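As you look at this complex, bear in mind that one protein chain is not there, while each of the others sits in place.
Presenting chain A:
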Amino acid sequence: MAALATGGPVRSEGVPTSFQRKGAAGGGGRLAVLPGTRPSLRRGQLLLSSGIPSLDSVLGGGLAIGTLLLIEEDAYGIYSNLLFKHFLAEGIVCGHNLFIASAKEEPADILKELPSPFLNTVSAMEEATAMKCKQDSQESMKIAWRYQNIPKLEVTQMTSSKCGHYFDLSKPLASELRQNIGWHGFFLPEETTLCHDISSCNMASGYTRLLHSIQKVIYQEGFGGSTPQKKQRNILRIGIQNLGSVLWDDDICCNENPQNIYSLTRFLYALRGLLRTSLSACIITIPSHLIQNKAIMERVTNLSDTIVGLESFMGSERETNPLYKDYHGLIHIRQIPWLNSLICNVSDTKDLAFRLKGKLFIIERLHLPPDLSDTVSRTSKQDLAESTKLLSSGCSAMAIGKKHLDF
């Protein structure tokens, strides 16, 4: 906690960000000076954490700088909001600049509600236990001599899973941490200045204003790279909440043939251009289930980089299904960008689920709950068999699999 109190300038050294340079001696050089980032040497990119380490590992290490993460909201927008806040909170812990845009909540309020990180206390504890395990195992190895030369797997896993920070959803972020970062807010109802002088390119006025506001921040603060940054080079994290909802002056959620069908896609194209030429990363939550015209969603998919869909069990019959009793919802990785390389890092499983384990938000591989009872009654087994069927029909790809055989 000492590091917490001293705050700002020491933070970059004080807090052991899990993002440590992999090839410390070798390449990376210029790229690795930014706090809270990790170079991906093979693909020539700089990655940053989404705030949820388990999501980072699913996405192949993290989000590349200059890319856009699109979250398809769950029906009530609860869990997508959590992802949104994790992304911003991770930025605060790493000392990044923030740009928060919303049409619903005051950005300052969003900032107050960010979750608090488990800082060095936990990671130090983890390390200590790991060390202890190591020592213990070294001593006790004398008996099991044939395992002596086997590398200690758990320890290496421990360090690699330390990407990003873990956040405690029950505690709000300490105000000292918040005060030290630079941030900009964009609250649509308060942005009353009508911009007659700027070209709207036939976009809904909310989008135009947001776009110009982001552009102004990027160029005035020097994230664009063209003008040198005053102090240290830093990263801008952009968060846009509920993009495309009615509050943004757009009618794609209430009309199948909206007045301006190109509004959102044009906005995303312009934003993509801005992101690619600057030191920034962006998260957008979008109520995709509300968008009436599915063609728009297909085009949006094409214009974003990483897409994560959330499907919560809240209010659906799956909530009471024994198969899903450990989880709060399913997470679908719909798209991972193919940047700077021919292949993309795809994780080996597509069946992923999330849950709130105590105060932590975790994404893990979907599996059946363990059967702990000694005498398993026939009926409950059948129940599970039924729900396994349900699971496979849930994945559309699997359903096709029954009719079609690739090889």
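Just so we're on the same page, contacts are C-beta pairs under 8 Å (C-beta built on N, C-alpha and C of every residue); 3 or more make two chains touch, one makes a residue touch a chain; residues count from 1.
Operating definition for what follows: contacts and distances are computed from a predicted model.
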### Query
One chain isn't displayed here; going by UniProt, is it "Glycine cleavage system P protein", "Lamina-associated polypeptide 2, isoforms beta/gamma", "cysteine desulfurase" or "Elongator complex protein 6"?
"Elongator complex protein 6"
#### Entry: Candidate in contact with the missing chain, chosen from A:96, A:165, A:184 or A:266
A:266
### Message
Looking at the full complex, which residue from A:112, A:171 or A:294 touches the chain that isn't shown here?
### Response
A:294
### Task
Touching the absent chain in the whole complex: find that residue among A:104, A:178, A:233 or A:276.
A:276
### Task
Name every residue on chain A in touch with the hidden partner chain.
43-44, 197-202, 211-212, 215, 262, 265-266, 268-270, 272-274, 276-277, 293-295, 298-299, 302-303, 338-344, 346, 348, 350, 395, 397-398, 400-401, 404-407
